[in-house]
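Complex shown without one protein chain; remaining protein chains in place.
== chain A ==
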Amino acid sequence: MVLSAADKSNVKAAFGKIGGHAEEYGAETLERMFAAYPQTKTYFPHFDLAKGSAQVKGHGKKVAAALVEAANHIDDISGALSKLSDLHAQKLRVDPVNFKLLGQCFLVVVATHNPALLTPEVHASLDKFLCAVGTVLTAKYR
């Protein structure tokens, strides 16, 4: 799956509009993921996952920052996320199916906060982008 010029432009514009809310979106994405897909909580036995958890907020911030970084270096996502890719392969080893679940929840967060932003074309581009990020993060798994 290849990101077209239009996809890249859509993704950059979308993250531009999301702007300073990215951290908040990251936290809410995780909150939704833990609620809708409880099996994802198995990766966070060391976290307080109660609503409003500072750890979830902090982690959401990290996740959002990585997405923003990928969007800002959309021509070379694997370069931009190389260290994160190593981390996921060597230490975190999150099963690949979970990236799709995170992606779904991120799109829902965008939809709930900014429905006008999520036109069908932008939806398609963001979905592709999130897939690409997941692919990069699992690329070194084996």
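Worth a mention:
Throughout what follows, a residue touches a chain if its C-beta (ideal position, glycine included) is under 8 Å from a C-beta of that chain, and two chains touch if they have at least 3 such contacts; residues count from 1.
One rule holds for everything that comes next: contacts and distances are computed from a predicted model.
Missing chain, UniProt name from the options "Hemoglobin subunit beta", "Golgin A7 family member B", "RSH4A protein" or "Centromere protein M": "Hemoglobin subunit beta".
Touch with the chain omitted from the figure is made, among A:Ser9, A:Gln55, A:Ser78 or A:Gln104, by A:Gln104. Between the chain not shown and the residues A:Ala66, A:Ala89 or A:Leu118, the one that touches is A:Leu118. Contact residues of chain A toward the unshown chain are 28, 31-32, 35-37, 104-105, 107-108, 111-113, 115, 118, 120-121, 123-124, 127.
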